Every structure is written in structure tokens, then in C-alpha cells.
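Below is one structure, written out as C-alpha cells; the observations come after it.
Removed from the display is one protein chain of the complex; every other protein chain stays in position.
Note that the chains take the letters A and B in the order they are written out, and that residue 1 is the start of every chain.
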Amino acid sequence: MNASQIIFYLISAFVLGTAVLAVTTRKIFRSAIWLLFSLVGVAGLYFWMQVEFVAAVQIIVYVGGVVVLIIFSIFLTHHSGSELPKTPLKQTIFSMLAVLLGFAFSYNLIAKHGFPTTSDKPFVVPVSAIGEQMLDTKQHGFVLPFEVVSMLLLAAMIGCIVIAMRSMPKGKTIQKQASPINGNGKTQDLPVPTKTMEEETT
Amino acid sequence: MFSLENITDSSQKWLYATFNSTIALVLQCVIVMLLVISLFAVLGLVLVLMERKVAARMQIRLGPNRVGPKGMLQTAADTLKLMMKEGLTPDGADKFLFNLAPFVVMIAGMLIMAPIAFAKGFQIWDINIGVLYVSAVSSVSVIGILMAGWASNNKYSLLGAMRSGAQIVSYELSAGFSIVSIVVLAGSLQMSDIIASQQTGWWLFRGHIPAIIAFVIFIIAVTAETNRAPFDLAEAESELTAGFHTEYSGMKFALFFLAEYINIFIVCAIGATLFLGGWMPLHVGHWKGFNHVMDYIPSSLWFLGKTFFLIFLIMWFRWTFPRLRVDQLLSLEWKYLLPISMFNLLLITLIAIMGWHF
């Protein structure tokens, strides 16, 4: 076993260990943090395999995006500080069965086909090649999926705007909110306190 | 001529000649780690002192002037004080996460150090996705802040952490757009390529007005990302006591404090690399003599000079502008910086395609 293999097993153990902790801990915020460590471990695995672009995207998307969103939603929920109730035995048994089934399935696949060992050196993919492939219209080009995904994202963005927009009562225009940053870079309309000092003291 | 490149080269040769390759690699890692940690310590001392001195001068005060000559040892004394203080963990806190959070923030800072080129040929890891790596890893530090805010079990900390999270997530966009605009001009993500592309002139000057707009947006966005005034809502003293690090004391607080200054150094180093040519000396067109004189200044001095100029600029902001409200902060990003930087990116792409830059 050489150093490279040791590092691989260490990272894998880290990923699996934190993943197990993420599902077994009974504090929801800790669960999110263990998930974060697991995802960072996967990124580390990508770095170990010298596919830096994928590793960076893994960190940006999962750590910077998904986990932050998860943490935000935890922050915004009630009673998220208290411990979760113990999982009932039935649920535990069924989830264990599901995990075993999944494991058996993947193990079966790996046992059947195996990982062919290659003597090839780690492949180097410049980022510009990825970009060109992404917008290529010829064979093995990805322009169609790329555009389809962009359409999907556009639809999601429009949906967000529609949800966020205040519904306008008929015949009334929405009172124009003065932009908070006016020419001086200072507040234009500080909320005027409705109560004066005297009213408060009396 | 003084050059850091020679030192690194000769030390590497000596290591590989004396030990076998695995041990040499491990030793190199240890040396780099020690260098980064000592750089952090020195930067912490220097930047805090610089901040206090700059603030004093701008407010017509003297600043620290008692410990050591002209108060130069003030920060060293402060560090000693912080080390001797008790690192208290509150009873109701989630103790594991509470103690982990400062280290997450610190480690994120250390990781971003990797692709920064401090001088010609003096770089820890010239990774081929350079700036992408930087923007990826910098998003980890927000997790540390959220962790600290949650684990403290304190309303102020939680509010500060949420503000900080919203702020960093939104300002990452416009900072990213300004970085991408320079990547478009340089045609590479790798730090060494970006610096090499500025041999004939810095992108700030070569890219016409769009490059200057990108620079201004970058500076504003990174000021917000590092949670500094006028965007320091996450630790707004008058509203939230100290935001996410309210409950921290002693060395754990010092780590947060240090991480703030390290992050400033890092973003300014990235800004200097992207817009001001990193360690590239200032060259003006065909003035042969002038360019020759400029080449004699060591590249590490060029890099540090540019970085500290940007740091000074950010400190200048801090001691001039009043703090924004939360709604102002978000509308500044989403209504002003983001549309402008998107439009600006289009302009820069046009310039890059048509080859209009100098």
C-alpha cells in the first residue's frame, strides 16, 4: 500500500464516516454540518484524482450553495434548536433494509464489471476545453443540453420573480417605494417615527 | 539581484538531493505550512496596527503610541493579552461546533493562500483553475460564520450570522462577475497566466473604462464579502453587540479577528493580481529607461506594494462611510452592482473579442 492509496482510503473513510454521522445525529444543525464535511470530502477526493475543475464546482455548488441554503432553512424553522425525537424502530429497520438493498445493488454491479486498472496517467482537462465542448454543435457537443438547462433555470427565475412580486389590488397602483439609496448615497426616506418622545413618556 | 525564486529553487534541489522523494514532499509541505502560519501571524500584527494608525490619522488622532516606539508593539501586546485570556464556552452552546467554527474560518483562509503568487516564481500551488479555486474556497468561510452564529446559542449571534450569510452569498455574485471579466480579457483561469498576460500593462489601464468599472465593483463587493464597514452589519456594534462572535473570547475570538484581516489581505492580493498585474512591475509603453529602472525593484515588493495599496483603500472606506441598513445593502447589490456588472461583462467580452484593448 503506497502513500497515494493511504490518502484515498483516509478520504473515503472521512466521507463515509461523516455521512453516517449526518444521518444518525439527532441535532438538525449538526446533521447539516456533517453533510457539509461529507461533501467537502468528496471534493477532496476529486482533488486527489487531479480533476480540479470538478472539485471546485463541487465546492461552489454544494458547499457554497446547497449547504448554505439548508442551513438558512434550518435557521428559519421553529424549534430547530431542540433535539429530534428518537426514530421509531420500524423506521430504522426499513431504512437499514433500503441501505442494504442499495449497497447490494452497487456491489453487484461492481463485482460483475469491476474497475479496470489502467496505466494511463491522470488526464488533464483544461477549462477552455470544457467550455468549448459545452458550446459545441458537432458530435459530442453539449450545446443542446446546455441550452435546455438554461431554459429550465430561466423558467425557475421567472417563477421566483412572479412569487416575489406583490399582487396589485385592482385600480390601485403600488405605492412606489423610494429607492433607499439616493443621490447622496444616504437614506432618502428614513422611517419617520410615528410616536414622539412626549407621547411615549406620557 | 534579490529573488525569492532562487531561494525556493535551491531549497527544493537540496531537499530532493538529501532525502527520497516522499520525505522531501512531506518536508516541503511542512515548510510551506510553517511559512503560511508565520505569514498569518505577521499579517495579523501588521494589519491591525496599520488599521489603528490609519483610523487615527483619518480622525485627527494619534492612535496607539505607548507600547514600543510609536506604538509599534501595541498589537503584539494585545496578542499576548488575548492568549492569556480564558477561552470561555457558554453553557447553552453546542460545544463541538462552537469550538470548531473559528478553525473552519481560519482553514478556509489558509486554503485560499495556495494559488496566490507572492513574487516571480514564488507560489504555493499554481493550480490550473486558479481564480475559480479562490472563489470556491472563499465560500467555505461563510459556513464557519453560520456555524459560530448558531452554536453560540445567542440571538445576536444568530442574527449576525444570518445577515452575514445573506450578504456574502449575494455579493459573491458581483465579485464573481468582475473576476470573470478579467478572466475573459486574460483568457485563462490560472494565476501565472493572468499575471503573464499583463506584461505589457495592467488590465486596469489596458481594458479602458469597463475594466475600471469592474475594478470598482470588485472592491465594493470584496469589502462586503469580508464583512467590513460600511458593510459590517454582521457585527454591527450598535445593534448586535458583536454579531456572530459575541460569545467568543480569548484565542478563539483572536482567530476570528485574525481571519478578518487575513481575508482582507487575500482579497486585496487577488485584486492586485487580477487588476494591477500581481508582481509585474509598472511598465509604460516605450519608455525603455523607465521600464528598466522599474525592473530593478524586486517583484515581491511590487506585489506587497499593490496589495497594501488596496488594503489602504479598503481601510479608507471603513473610516469614511457610515454603515448601511440591511435593505440598502441588498438593494445596492441586486439593483445596482449586479445589473451593472452583468452589462459590464458584456462590454468587456466585446472588447476582448474585437481586440480593442491595448
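The rule we apply is simple: contacts are C-beta pairs under 8 Å (C-beta built on N, C-alpha and C of every residue); 3 or more make two chains touch, one makes a residue touch a chain.
Rule of thumb we're sticking to: contacts and distances are computed from a predicted model.
A chain of this complex does not appear here, and its UniProt-recorded name among "Sugar ABC transporter substrate-binding protein", "Thiamine pyrimidine synthase", "Glutamyl-tRNA(Gln) amidotransferase subunit A" or "NADH dehydrogenase" is "NADH dehydrogenase". Residue in contact with the omitted chain (choice from B:Tyr16, B:Trp125 or B:Trp319): B:Trp319. Considering the whole complex, the residue from B:Leu15, B:Val32 or B:Val54 that touches the absent chain is B:Val54.
Residues touching the missing chain, restricted to chain B, are 54, 57-62, 65, 316-317, 319-321, 336, 340 (touch as defined at the top).
Here is the rule we go by: only the chains that are shown with their structure count from here on.
Residue ranges of chain A in contact with chain B, taken from their complex: 3, 27, 29-30, 33, 36, 40, 52-53, 55-57, 59-60, 63-64, 67-68, 71-72, 74-75, 81, 124, 126-128, 179-181, 185-187. Chain B contributes residues 22, 94, 96-97, 127-129, 132-133, 135-137, 139-140, 142-143, 146-147, 150-151, 153, 158, 161-162, 165, 169, 172, 187-189, 321-322, 325, 327-328, 331-332, 335-336 to its touches with chain A in the complex.
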